[in-house]
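One protein chain omitted, others in place.
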Amino acid sequence: MTQAMEWIGNIVIIIGLIFMALGVFGIFRFRDYFSRILITAKVDTVGFITIMLGLIIKHGFDFFSGKIILVLALYIITNPIATHAITRSAHISGYRIKKER
Amino acid sequence: MDFDSIVLTIIAGLSVFGLVRVLDGPTVWDRMLGFALFSSKVIVAAVFIGIIINRTYMIDVALIYGVLGFIGTIMIARFVERKGDV
Partner (left out) sequence: MKTYMNALWEDIVDNKEILILLSIVWLILFEELTLFTVVSGIIASVVVLVFTDRFLLKGNYEHSYMIGLGTLAKYAFRLFIEIFLAGMDVIPNIITGKADVQIITCETILTDELLIDILANSITLTPGTVTVEKKGSTLQVLALNAPAIDEDPRAVIPLKLEDILLRYETSLGGDKA
């Protein structure tokens, strides 16, 4: 049973790594800032959440998983605020795209 | 070399690319984006180091690095937004 849980955790961690690698790939793929932040940073967040979920599955229910849940909760609360602050700073400072409605 | 060490190596390699974006970015917001990417990689790497050496205090390090990265990003964004007046 524990062997099976460990394999499931490993597979979930590998999926998360693929998401993270896609995010880093996308940061060099696009030419302008808004498409970069839209795709890259957020896919990176998906990878983070997936890797943490995989670690929780792998370790089972103990204090170690509790601490990982604390890290995850902190990241989920603070990450959108940081992204919002960067994007709003760019918007206010006059970085524009062609279309707006 | 077990599974966790391989994952840690891959994450360290990915974080280098985030730093390349910080050095290379054409605008200042690209640099901030690269910094946010790098700090999330550092959090994951700290948790994996804690698993490999089998100590739980490394997760506290990850928590504190998360708070510091958040405050750094917010402060730089405010600094740029108000054109030098924090």
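A few comments on the model shown:
Read from first to last, the chains carry the letters A and B; within each, the first residue is number 1.
Heads up, the rule we're going with is that contacts are C-beta pairs under 8 Å (C-beta built on N, C-alpha and C of every residue); 3 or more make two chains touch, one makes a residue touch a chain.
Treat the numbers as computed from the prediction; the structure is a model and nothing was measured.
Every shown chain touched by the omitted chain in the complete complex is listed here: A. In the full complex, the hidden chain is touched by subunit A at residues 19, 22, 25-26, 29-30, 32, 34-35, 37-39, 42-43, 45-46, 49, 63, 66-67, 69-70, 76-77, 79-81, 83-84, 87-88, 91, 97, 99-101.
Here is the rule we use: only the chains that are shown with their structure count from here on.
Centre-to-centre spacing of subunit A and subunit B amounts to 12 Å, using the average Cα coordinate of each chain. Every residue of subunit B that touches subunit A in the complex is listed here, in rising order: 3, 7, 10-11, 14, 17-18, 21, 27, 29-30, 32-34, 36-37, 40-41, 43-44, 47, 51, 56, 59-60, 62-63, 66-67, 70, 73-74, 77-78, 80-81, 83. Every residue of subunit A that touches subunit B in the complex is listed here, in rising order: 10, 13, 17, 20-21, 23-24, 27-28, 33, 36-37, 40-41, 44-45, 48, 51-52, 55, 63-64, 67-68, 70-71, 74-75, 78-79, 81-83, 85-90, 92-93, 95.
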